[in-house]
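Take this structure, written in structure tokens, and hold onto it; I'll ask about it next.
One protein chain omitted, others in place.
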Amino acid sequence: MVQVGANRYGKAEIRVVRIGRGAGPDGSDVIRDWNVSTSLSGDLDGTHLTGDNSKVLPTDSQKNRVYALAKELGAVEPETFALKLASFFVSSQEPITRATISVEEYGWTPIGGGGYSFARAGDLVRTTTVVHDADAGTSVVSGIKDLIVMNTTASEFWGFPKDAHTTLAETEDRVLATAVNACWRFRPEAMPTADWATVASITKQTILGTFAGTYSYSLQQMLYALGSALLSTVPEICEVRLALPNKHHFIVDLAPFGLENDREVYHADDRPYGLIEGSVLADDAPEAGLAWD
Amino acid sequence: MVQVGANRYGKAEIRVVRIGRGAGPDGSDVIRDWNVSTSLSGDLDGTHLTGDNSKVLPTDSQKNRVYALAKELGAVEPETFALKLASFFVSSQEPITRATISVEEYGWTPIGGGGYSFARAGDLVRTTTVVHDADAGTSVVSGIKDLIVMNTTASEFWGFPKDAHTTLAETEDRVLATAVNACWRFRPEAMPTADWATVASITKQTILGTFAGTYSYSLQQMLYALGSALLSTVPEICEVRLALPNKHHFIVDLAPFGLENDREVYHADDRPYGLIEGSVLADDAPEAGLAWD
Amino acid sequence: MVQVGANRYGKAEIRVVRIGRGAGPDGSDVIRDWNVSTSLSGDLDGTHLTGDNSKVLPTDSQKNRVYALAKELGAVEPETFALKLASFFVSSQEPITRATISVEEYGWTPIGGGGYSFARAGDLVRTTTVVHDADAGTSVVSGIKDLIVMNTTASEFWGFPKDAHTTLAETEDRVLATAVNACWRFRPEAMPTADWATVASITKQTILGTFAGTYSYSLQQMLYALGSALLSTVPEICEVRLALPNKHHFIVDLAPFGLENDREVYHADDRPYGLIEGSVLADDAPEAGLAWD
Partner (left out) sequence: MVQVGANRYGKAEIRVVRIGRGAGPDGSDVIRDWNVSTSLSGDLDGTHLTGDNSKVLPTDSQKNRVYALAKELGAVEPETFALKLASFFVSSQEPITRATISVEEYGWTPIGGGGYSFARAGDLVRTTTVVHDADAGTSVVSGIKDLIVMNTTASEFWGFPKDAHTTLAETEDRVLATAVNACWRFRPEAMPTADWATVASITKQTILGTFAGTYSYSLQQMLYALGSALLSTVPEICEVRLALPNKHHFIVDLAPFGLENDREVYHADDRPYGLIEGSVLADDAPEAGLAWD
């Protein structure tokens, strides 16, 4: 005999753009360019077992709610939006006991002086995921992804174990490049008053500053440096999770052509790549609960 | 104060192609076209905290081991390969207590009669993930992804709750299309003798047959039908997890052009899409442990 | 002073799916899964110079015409559809003197026995481009793209010039893999009676058979073999253009691990890749005119 296990459903990748007309500095427009995904769970055995949809709020209705809420709230921070949306689904749909809302935000830079012209930034994607559970409460995890950075020096890698399959040479000067994918979990007590915009700004600057300022012996060390810098700079957060692909830049052997390559010419390889994943926690971090599910 | 949390590292997306020369039917070649990712965890605080790499087997060495093992084992099933590789890292590297190996396999169809010519199938990707933990033991989760299927009829969707944001019309005849992403967990007692190739073949046929043979009232119902069919057909497995994007085909309104659209012309939309995720379990399924981590 | 040069505009990537209800063998459904792009040119200086849109049929109207024509024509071959659509725009819009219609078709394989269930084939994309010009007439170029094929042997590469930057070893036995991107131009006199479906079927079989049956000394030689085989097999066509990326499979050096690699373990590299492009023409091929623009 078989049974229905954990399940959820929703609308993925709703590309809503909310323009705050005159809502910015000096009356300029504000753009909230979002990719919103919703996911609901609760008492949904009926639709799985018999196709009884009496408890299944259509994903189309979820999408419509996203648009309507974008109108109602204005060009707010993505965390504000996701919190309100998650709460709405759980409170308004009796069978639904949990809602997970994810938002990707794409940045735009003002151009011209008219207040209505913009160029897409392209340097990173801002993210947030809110889980609102009727029993377990609410969590907020925000972050960035695809922030590509490089140190052309100040990186070593040596002292590693050698086994029968080790051919890698030790190096005291290599290029270190990665795409920073980082998420930070907010402390529950900080959520009601958190200044989401300021945290987004400070975290980006902390990541850039720490990456540039860390002399590295391994990408794991850089991961820990980034995580601990974020935790010490932003008291509202208690845990940082990072996934750092090692974007390998291999030095090209130019000796066959009678040339010396003194750390000048590299091949940027696509695959395979090292992938370093890890968490850095405050000692007093509360349990994560459903935050990372 | 902060601390190192859960972490792991490895080499992602190693594109190894193993050709079994004359290993196939009638002496034809066999192609194993794989995308292998490794990930190790254990006593790795040193490299995070101080850059001490004495316990960090380089991801480059992991990659080399993949190539060497592909040579040694021959053109075996991906589960056989992943089990051996995961076990190797944990048994040979004292600080490493857990290894996760993922393999994607791309299929090739023989062409011509020479036994050495092939065309890439392109209909799906076969997957497997093995976790080998020094304490918790070994798990195997295999599956398929990106198998795109469509029923042009035999699908209804109605009876759902209507709220203030519901505009969707009920329908008794719609196109149902999805990309089947399914993973099944093997029972521990079945792993030593499982016939991986046969399971891969039967599961694909079961998915196709069940999709075609199920009259559907919701995509959740289809998910459950797929999962329960797999469990009843393949005794070696105890849990199936599925992620089914609803690849919306919207009927185009041709009335403005004086035409009736009797389920003939559709717009295949990209985003947003419904996303239905769920698990189907055997009643006697043992605990999953680390299998899905 | 500056002037408006060559220009065109249209709607790109209209994802129309036409289901021919009961139109297939034994009353099964037929799926035409298309990605249609339109492009119009003509007397369009006004909109460029002053924003006078009186001659600019909106791309939205072009899209609507695609849907309506799909209804009217039924589940026809893509060439039939593109010819009708191109002709429509030029004949119905006085300022428009040229229309280019491109269609990508994705294949579906019947599953189950109900006549309404399908799985996406995924092995290749069928293409066609029709140019209809008020003065120059009409051309049809059809083809396939992304048909990935591999010979595990029967390929050599040697005898090439060596310069100061040559390190490549000669080889008498290598893996040859490519993604066949091929387009064939129809003879004007063959267009009125061409059997598009049969040509699509024969060309695919000819490409697969020729690839498998050709012992190759260079990818250029394979390109010519493919082109000339198509021309000799399909009298309706007079020119074939091919773009063949050399999907490099590099033999992995296992000697450091004490293993011999006798053409068994390869690394499938992403970038860079060789790219071989060329045309094969019938001696009596008429001028191409606008066919390839």
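The letters A, B and C name the chains in turn, as written, and every chain counts its residues from 1.
Heads up, the rule we're going with is that contacts are C-beta pairs under 8 Å (C-beta built on N, C-alpha and C of every residue); 3 or more make two chains touch, one makes a residue touch a chain.
The model shown is predicted, which means the values in this text are computed figures rather than measured ones.
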Kindly state which of the options C:Ser87, C:Thr109 or C:Ser228 is in contact with the chain not pictured.
C:Ser228
Provide the residue numbers of chain A that touch the chain removed from this figure.
15-21, 29, 31, 33, 64, 67-68, 70-72, 108-109, 111-114, 116-124, 147-154, 175, 208-209, 211-213, 249, 252, 254, 256-257, 259, 261-270
So that we can see where the missing chain sits, which residues of chain C does it touch?
1-15, 37, 39, 44, 47-65, 68, 92-93, 156-163, 165-168, 216-221, 223-224, 227-228, 231-232, 239, 241, 245-246, 271-283
Even though one chain is not shown, chain B touches it at residues 164-165, 167, 256-258, 270-271
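Assume only the chains that are shown with their structure count from here on.
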Max Cα-centre separation from chain A goes to chain C
Taking all residue numbers at the chain A to chain B contact, is the shared part over half or under half, that is, same or different?
same
Give, as an integer number of Å, the spacing between the C-alpha centres of chain C and chain B.
30
Hunt down the residues of chain A that sit against at least two other chains at once, touch-wise.
165, 167, 271
